[in-house]
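For reference, the structure discussed in these notes is given below.
For this view, one protein chain was removed and the others were kept in their places.
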Amino acid sequence: MKTLTFLARSAPYGSSKAKALLDMVLSAAVFEQKIQYIFLDDGVYQLLAGQDPSSLAAKNVSAALPALELYGVDQVFLDLASLQARGLSTDQLLIPVTTCNAADISKMLAASDMVFSL
Amino acid sequence: MGNAALVLPDGRRITLDQDGYLTRLNDWDGEVAEALASHDGISLTPEHWVVINLVRQFYQDFGLSPATRPLVKYVGRHLGEDKGKSLYLMTLFGGKPALTISRLGGLPRPANCF
Amino acid sequence: MSTLHIVNKSPFRSDALQRCLALVAPGDSILLIEDGVLAASLSTLADSVSGRSVTCYALIDDLAARGVSAADTCIRSVDATGFVNLIVEHRNSLSHG
Partner (left out) sequence: MIISLVIHGAPGTTQGAQTALTFCRAALAAGHRIYRVFFYEDGVHNANALSVWPQDEQDLNAAWASLVREHELDAVVCVASALKRGVLNADEASRYEKPAASVEPAFDISGLGQWVDACLNSDRVVSFGV
C-alpha cells in the first residue's frame, strides 16, 4: 500500500482543478491506498457549506465531500491558517475535518510516497 | 453505427449507448428499469427495488455514480449490516453490482472505468 | 527522506513560490522550472532559504531561454539530466500549481 497525499489548493468552479483532484482521490480510494486529503490555500473554499452552482450549470463539487468517508477516505485535513487568512471559520464547513498547520503538512509530505497538488 | 434502443411495452423507444446506459437520463422511470433488468435476465423484486432506489439516492446526495465499496457501505447503513455486503448485491444483480445497479437506476455512465 | 518542490510560476504573477516556501522542510530542495526560474534573479529567494538546510536549483534551459541568470551562487543550475537525478534523490516530488 502506498501513501498518497493530495493538496487541494484551488477554489471550486473557476477552474476544473478541484474536481480533477477529487476524481484522483476517489480513484485512489477505490484501490484502497492510504490517502491524506489536505485542503489549503484557496482549496479551503471547496469545503464551504452552502455552495449552489446551479445557475452556472456546473455540478456541485462539494456534494461529493460527505461521501469521502464511504470511500474510505478518513484522513481529511484543513490548513487553519489558510482558512483564517480568508476570514472563514470552521463552523462554516460542510464536513468535519482535522485542522492542521504548515508544519503538520510538511510532516505528512515527508511521509508520502507520492504527492499531487491542484 | 447507430446506438441500441429499448422498446417498452407501451411502445416508447428509449435510446441506449453501446454499454446499455441511457442516452438521456430523463428517460428513466420504473418501466425503463424493469425493461433494462429483463434485458439483463433479472426480474426485479422488492429487494431489487430497495437497492435501485438507494443508488438513485446516492447519486442525488453526492453527485457520484458509486464504486462498489462505498455503495456496499451505503446499503449497509440504510438496510442493515446483513445487507451491506457485496455478496448480497451480487446475489441480486450479478457480477459487477455497482455498475449494474447504477445502469438500471438510470445513473450517468461513470466517467472513469476502473 | 525529503521532497523536491517544483515551482513553475513567476513569483511576480503567482504566489506559488511563497506557498512552496511555507511547506519546505529541512532537507527538501526547490527546483525552479519554466517561469519559476524568474525567481532565480531575486536575492530574496536566497534569504528565505538561508539557514533552513534547503537547496535551490533552477533549470538551465529555462534560465537561458529567458536571458536571466541566477543572482546568487546558492542557486545551482541543472540540465534535464540533473532534473532526473533530483527526482531520483528525493523521496517524492511536489509540483506546486
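Note that the chains are named A, B and C in the order they appear, and that numbering of residues resets to 1 at the start of each chain.
Convention: a residue touches a chain if its C-beta (ideal position, glycine included) is under 8 Å from a C-beta of that chain, and two chains touch if they have at least 3 such contacts.
As the structure is a computational prediction, the values presented were derived from the model and not from experiment.
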Candidates C:I33, C:A58 or C:I75 - the one touching the absent chain: C:I33
Residues of chain C in contact with the chain not shown: 6, 8, 33-35, 59, 61, 79-81, 83-85, 87-88, 92-93, 95-97
Positions on chain A contacted by the hidden chain, ascending: 2, 4, 16, 20, 23-24, 27-28, 30-31, 33, 113-114, 116-118
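Quick note on the criterion: only the chains that are shown with their structure count from here on.
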Centrality ranking, top chain (CA atoms only): A
Whole-Å gap separating chain A and chain C, where each centre is the average of the chain's CA atoms: 25
Where chain B and chain C are represented by their mean Cα positions, the distance between them in whole Å: 50
Chain A and chain B, separation of their C-alpha mean positions in angstrom: 29
Junction residues of chain C - those touching two or more other chains: none
Chain C to chain A touching residues, read off their complex: 1-3, 19, 22-25, 91-97
For the chain A and chain C complex, residues of the former touching the latter: 7, 9-10, 17, 41, 102, 105-107, 109-115, 117-118
Residues on chain B engaged by chain A in the complex (per definition of touch): 58, 61-64, 66-67, 69-70, 73-74, 111-112, 114
